[in-house]
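All protein chains but one are shown at their positions in the complex.
Labels A and B are assigned to the chains in the order they are written; within every chain, residues are numbered from 1.
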Amino acid sequence: MLFVLLGWRNLWRKPGRSAISIAAIASGLFFLILLLGISVGLKEQMLSNGTSLLQGHLQVHHRDYLPDRGLYDLIGGDQDALELEALIETLEAQPQFEAVAPRLYGFSLISTGEQSAGAQLLGIDPRLESRVTSFLEGMVAGKSLTPVAQGQVLLGATLAKELRASTGDEIAAVTQAADGSLGNELYQVAGILKTGLSHLDRVLAVIHYRDLQQLLVLRSWAVHELALRIERPELADSVADELNQSGLLPVDSLAQGWGELAPQLRDYVGLIDSFYGFLIGFISFFAALGVLNTMLMAVFERTQEFGMVGALGMTPLQILVTVLVETLVLVSLGIGLGLLISFLVMQPLSAHGIDLSRWTGGLTMLNTRIDPVIRFGWAGKHLVWSVIGMVAAALLASLIPARRIARMDPVVALRGVVEGSG
Amino acid sequence: MILLRLAWRNLWRNRRRTLLTTTTMALGLTVLLVTLGLGDGSHLQMINSAVRSGSGHVLIQARGYQELGGVERTLSGQQRRAVAGWVLEKEHSFGIIGTAPRISASVLGSSSDGSVGVQLIAVQAEAEARISRFAETVAEGEFLTSKDSGKVLVGVGVARKLKIGLGDKMVLMGQGAQGEIESIVVRIKGLIRTGLVEFDQVLVLADLATGQDFLQLDQRVHQFAVLLDDMNLASPLAAAATRAFPELEVLDWQQALPQLADFIRIDDGGAYVFHFFLFMLIAFMVFNTLLMSVLERRREFALLEALGLVAGQRFLLVLLEATLIAVLALLWGMALGLSLHAYLAMYGLPLDIISTSELSVAGVAFEPIMYSSLSPARILQAMIVVFGMSLMLAMVAARRAALAGDIRLLGSH
Partner (left out) sequence: MSRIRFLPLFLTTIFLTPVPPSAQNIDPKEIIDRVDRLLRGDSSQGRIEMTVVTKRWKRTVGMEIWSEGVDKALVRITSPKKEEGIATLKVGRDIWNYLSKIDRTIRVPSSMMGSSWMGSHFTNDDLVKESRLVTDYEIELSYAGLRDDVDVYEFRLVPHEDAAVVWGAMTYQVRKADLIPIWARYYDEDGELKRTMTFEDVRLMGGRKIPTLIKLVPADNPQEYTQMIYHDLKFDLELPKRIFSLSELRR
């Protein structure tokens, strides 16, 4: 298009100025992407801490299981049967699921003899569990290849203190089994868990799920919950919907994403999300100021020139478009450069992130070994909106000089400079 | 000085350019102030919420209580009086707003519909009303007064599980300080909703005397929570208390609530990086505008050189211009930034459009409004950073201006 060629040539009449403008736009975009990147990184870390500690990104239960967590509301309970291994295999075979872990829950009295306390028993499959959640990494005492084998138990830190129990001790668990009898068994304390969540550390006792099935007199397919990990946790709710429709789950089951299971977390994340829009808007405005400045100069030092083309027959609309296209070319070059630099810089930042330990020192949040590293995140949506934002802001800004010059009477324009540029 | 007057007039000769540069700097300062304010504000809110829900800024208790708990691990009547007296002495020097003695124990709460494990917290009603959040979280009924022996407030989760409401009775049973199992009957005076679901499911709040009677504690208490006006005095007060009472355990809020302290540190870390990049952005933008103006004015500088101004003087001229602009920008940025901050400090940023349920993070519930909070130190920090950066950039630009004189430019147009 002629206009584009014109715009291009006009830009390079003042190479210094154009270069500075392009640099401004490029740096604006670059920093915008960085700032968005770090916000995304922080959000994902928060999400990660909130969900992959114990909850998992999605959970599957019997429809009636929550919120009361009835012992008899097992997955597949309505049919009184479940191909548990097959179900887990099928789910893992789906591309969107990275890992699946089954859980069984029970409430029981646990005791060292003289010290007793009520505890929440969590039965896990130790091979599968750490592929979905990270709470087992918070083991502060005890070490073994399988975190908890059959016959063993892991106690929450506060619970262990209350019982005056430590690794190697033996505890008894007593509960009312599913058939009404008094289930009781001995387990050896294989480790102490510190999740950092006080309401868990106070009641949690983790055993092998087969042990719990035996204790509760339930059959080998009995589980209350499947926890799943997916690649993009922010999509959990829609993945859960898909799963529910897919027919892979038993008829009486329901899959839910973390958004439904922990609405407070979703709200906090939503807070951070709404911040992005503000950021994009602000930086676009900043960049637009620069564009405004450049275009004001670029236009008004050529007032006579515009006067001439106007006198020669160019319509005001065409003049307007000329200016806008020139702006567009300028902005495109800036954005192109900005994107290039961003790609280069974001690669290492999203792969390795920034280590915050220089500022924060060692941290003991959530488990004993947390690395305060923030990985930057790329979000396609952000990129699109950033570019749109900047282009729109720039075009709007350039409307100011564009309209002025387009409205100007060519005769007046021909006469001379309106605004001093020196 | 002639140069100064020249600088000033130069500013106003090209209003567009001046406006642009000033706006860029001012906007940068404004955004910095607002993001710092909201960030600090939200942390402060969380800390306030947390300390007023239990730990106070400083917690004084019997040695070993934090780790092991135990109903019998108390401050004796004498220790209690000593601490109360000491706190009174220190009231002015540390800005102590109030102090609240507390008892807490895990007991069983029963109604005709079942039983549930509860956390009994017994407090001195008036002191508590002054310093803690509990009085504000009453969802139904009324807060306690010290005449309310035998009356309690329960969390909404407790009420739901036991199917009890205002006026109903509940039996509390637990192990007393002598090791015997004790039980009492209490009546519900009100329901509490703190916003922390796990807490609302176990909380039972009673008057101090009721708790002491129930658990056979006479005049003893488990904890003394002290609330301050300025949270930065928490550590010094804790240190002073440790020296005064070496046989007791003294914690500041960071030690009492490590989860919250860690969350704030991680958040701060992230914020540091964020502000760093924001700052870089502002710097770039300002630099761009400065460079632009130097570029534009090449002819002007060539003219000045021809008129006799040497490089050093041209340098100083640009520097003075930039300083003046920076001062203007500072004033404008402060005005805008501080007024936004004032608005946000008063009315806050409402978050209810985004949040549907009660907000809680790191074990602390907070209201869905974010308030801004800026300490004088912070404001000064922002000012110095922006001003300093602007000047430094101006010097770079000024150098270019000094070198830019080229007689040949005078000819072309």
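Throughout what follows, a contact is a pair of C-beta atoms (placed from the backbone, for glycine too) under 8 Å apart; a residue touches a chain by one contact, two chains touch by 3 or more.
The structure presented is a predicted model; accordingly, all values stated were derived computationally and were not measured.
J.: Give the residue, chosen from B:Ser111, B:Gln124 or B:Gln259, that touches the chain omitted from the document.
T.: Touches the omitted chain: B:Ser111.
J.: Just to verify: which one of A:Asp169, A:Glu185, A:Asp237 or A:Asp252 makes contact with the chain not shown?
T.: A:Glu185
J.: Going by the contact rule already stated, which one of B:Arg80, B:Lys169, B:Arg378 or B:Arg399 would touch the omitted chain in the full complex?
T.: Of the listed residues, the one touching the omitted chain is B:Lys169.
J.: List every residue of subunit B that touches the chain not included in the displayed model.
T.: For subunit B, the residues touching the absent chain are 106-108, 110-117, 150, 168-175, 180-181, 183-185.
J.: Touching the hidden chain in the full complex, which residues of subunit A are there? Just list them.
T.: Residues of subunit A in touch with the missing chain: 72, 109, 111, 113-118, 172, 174, 176, 178-182, 184-186.
The criterion applied here is as follows: only the chains that are shown with their structure count from here on.
J.: Enumerate the contact residues on subunit B facing subunit A in the complex.
T.: 13-14, 16-17, 20, 23-24, 27, 31, 67-69, 117, 198, 258-259, 262-263, 265-270, 272-274, 277-278, 280-281, 284-285, 288-289, 291-292, 295-297, 299-300, 351, 354-361, 363
J.: Which residues of subunit A touch subunit B once you look at their complex with the stated criterion?
T.: 16-17, 20-21, 23-24, 27-28, 31-32, 34-35, 38-39, 41-42, 45, 118, 161-162, 196-199, 263-264, 267-268, 270-271, 274, 282-283, 285-287, 289-290, 292-294, 296-297, 354, 356, 359-361, 363-366, 372, 374, 419-422
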